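All protein chains but one are shown in place.
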Amino acid sequence: MKQALSQARYGIAAVVAVVALFVIGALAAPNLTFRVYYAVSFIVLAAIGLAIIFGIMGVINLAHGEFILVGAYATTLSVTKLGVPLPAGMLVGALVTALFGLVVERVIISGYVPNWIGQQTVGRDLIKPFYDRLADSMVATFGLSLIMVQGARIVFGNSINQIGVPFGSTAGYPDYRIALVGITAGVLAVVYLLFTRTDFGTRVRATMQDEQTAMALGINTERTYMLTFAIGSGLAGFTGALFAPLLSMQPTLGSQFLVEAFVAVVVGGASVVVGTSLSGLMLGPIDALFSDEFGEFAGRIALLVAAMLALRFLPGGITGVVDRLRDRMEGGS
Amino acid sequence: MVAASTPSAITRLRNRLEGPNTIGNSRRFWTALALVVVALIAFPVVGGTGSQFSLFLVLGLLGLSLSLVWGYAGVLSFGQVVFFGIGAYTFGVVSINVPTPAGITGAVFAGVLAGAVVAALLGYFMFYGGVRDVYVTIITLVSTLVMLTFMAQTAGSEWTIGSAALGGFNGMPAIPLLTLGIEGVFTFQFVFNDLELFVPVLGVVNIDPFYYLSLAVLLAVYLGLRVLVNMDFGRVLVAIREDEDRTRMFGYDVERAKLVAFTIGGGLAGLSGVLYAARNVYIDPSVFQLYFATLPVVWVSVGGRKSLLGAVSATVAVEYVRLSLGGELALVVVGALLLVSILVLPGGIIPWIDDKLSDGRLDVSDVESPETPPEATEP
Partner (left out) sequence: MSRDSISRRGFVTAGGAALVAGLAGCSGSSSEGASTDSASSSETVKIGVLEDQSGNFALVGDPKYKASMLAIEEINADGGIDGKEIEPVTADPQSDNQRYQELTREYINDEAVDALWAGYSSATREAIRPIINRNEQLYFYTTQYEGGVCDWTTFACGPTARQQLGSVLPYLREEFGPKIYTIAADYNFGQLSADWVKVLANENDAEVIGEEFIPLSESSFGSTISRIQEADPDFVMSMLVGANHTAFYEQKASSGLDVPIGTSTAMAQGYEHRRIDPPAMANIYAGVNYMEEVPTAGNTSDGGFVDRYYEKYPDAPYLNEEAETNYFTTYMYKEAVEQAGTLEQPDVIEALESGISLGTERAPEAPEGGSIELDGATHHVDHHMWVMKADEEHTVEAVTNEKIPEQFLSETVGCDLTQETEQTQYTPVDYFEEAE
């Protein structure tokens, strides 16, 4: 636990250092700096829900994009059909997705519902939980994503009407996107506090490090997993809610987050909040600067190549580097 | 004395084909396989030309390549479609530039080679760099996206190799028809060349020669891989899959074994791509899309990834269902089938059937092993 906290401390130091650099950049070249901020926010928001579910439960959720879809649709529909104000609509989007995630966890990931039915009828469990079964969870959630995309198409049609972007623009840069950057920082702070400063966070980290011991110490690990999945889903839904005014509302909209999300999670490494922030801070500027200098194609390729190189030369992801750095510094002191 | 102790040719062959790493080591299995092959040979005579079924057989090769790499060497790769696509594009480029039967035959080998070489380079980059587990998966996934983004924008005439335009998003046009052989000796056109065959009772039926080509290639590759995984090399692969560090402790060159398996897998995926492009007379970057990249993982998981037979059967079955279901609910049904099959039979369908048939006899390949857990993590 001490190790975890000290690791987080160094990670946060790194984040603060990079943010400080950005502030200097904002004074020097405001427009470009806003674009870099936004690229970072996009990657972090795309990845955060996936990172929590993957990092804590060992479940690769290929339906992550469709969880974002649920959040975006719930937000848009509650604003356009029910007349809810946009901020409230966004909360609705996050809550609906969290509830949806809860159902998915109970029915598929943990197998609680099918196993309960199995116990009642044939007297045994029917399925095994998907925790830490990376490939199997991938196939299951791929199936789920096919069902969700086509289901959304059948229920809501090929598109739904989109809500407009709130606010105007400052110095040629949209205010809403600047707001998104701030919200991203807020989301990261809340998630960080949740996992480090609350009882729930302690239980989660205990479960993550050693499930057996945690159970022996009286932690209800199944409940922990359930809540973790719901929180991860809720964050994915919140991402969908935030981007709802910016994206074309079609059943396939989730796919545009998937690549950034996976790359950021894996490049980030083991630690959820710090790793995701750092990989966002590394990949976002690469994307924005290459797009700016050489066009969008170069930006896209640079992002992907940088991710491959990072995975190759930073085993254990960026968090691994932070770990080693810490070991060296504490070993020296 | 000597004659008596030498096993018969059949027994020797069976010894090479059988072992704990494959399902189906009984006489009953070989009889069943022979029956299936006979049924497949007869199939076009009664069930149309077989031209659609040849697609499933070609994709079966792609499934086999992933089964070797993932099911035996334990390397979960999303990149099989990269080697598949590169094989297909190489075949297209070479055959357009040399559109003679000998040139097209050479293009087939060039495609396989290209798949293998790219796999070897990527494999060297990863395995000798100490990249493992989910990191390998994501690097291969990212490499498919690099290919997709790159190939989609190659529409301009600057992306022309010899007389072959890569064609960008619209795909590579005008790939010559697959005609194998050497001019003056023997040549045969395999696609768009239905043969009329007189069958008693049924009359004249049309059969597609490409179907038989793909069936023969698939069968040969399946049997070849059985020999491979039952060799010592195959045992090393399985040892790596089960515990990489322990295998290294025993003195095996883990990186080299994984690289060899990955390269063979790349060559097989390339072969599958060559046949795919030849069959459709077309190849486009959609083979690098995430959706298509996920399909091999789905086939192999559903069929049972530790079983070559499972990979082939599930590829054919899943693709058949995917292409023949129509209507609004088709994708929902496909998704539900995947979900339910992986929920209920996580080891795959074929190992489950094998288990039922052999009545609980414990087979090494069936032993459940948990995935390597991710390293201890901190939020």
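To keep things simple, chains are lettered A and B as they appear, and every chain counts its residues starting from 1.
Criterion: a residue touches a chain if its C-beta (ideal position, glycine included) is under 8 Å from a C-beta of that chain, and two chains touch if they have at least 3 such contacts.
Everything quoted here is computed from the prediction, not taken from an experiment.
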item	value
Chains in view that touch the one left out, judged over the entire complex	A, B
Selected residue (touches chain absent from view) among B:39, B:182 or B:323	B:323
Candidate in contact with the missing chain, chosen from A:57, A:147, A:249 or A:286	A:249
Chain A, residues in touch with the chain not shown (by the definition above)	31-32, 34-35, 38-39, 42, 150, 153, 157-165, 167-169, 172-177, 245-250, 252-253, 256, 259, 288, 291-292, 294-300
Contact footprint on chain B, counting only the chain that is left out	48-49, 51-52, 55, 96, 99, 148-149, 152-153, 155-158, 160, 162-165, 167-171, 173-176, 192-193, 280-282, 284, 286, 323, 326-328, 330-331
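What we mean here is this: only the chains that are shown with their structure count from here on.
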item	value
Gap in Å, rounded to a whole number, between the CA centres of chain B and chain A	34
Residue ranges of chain A in contact with chain B within the complex	3-4, 7-8, 52, 55-56, 58, 60, 62, 108, 111, 114, 126-128, 132-136, 138-140, 142-147, 149-151, 154, 195-196, 201, 204-205, 208-210, 255, 258-259, 262-263, 266, 270-273, 297, 300-301, 304-305, 307-308, 311-313, 315-317, 319
Interface residues, chain B side, partner chain A - complex	70, 76, 125-126, 129-132, 134-135, 137-139, 141-143, 145-146, 149-150, 153, 290, 294, 297-298, 301-302, 305, 328-332, 334-339, 342-344, 346, 370-371, 373-379
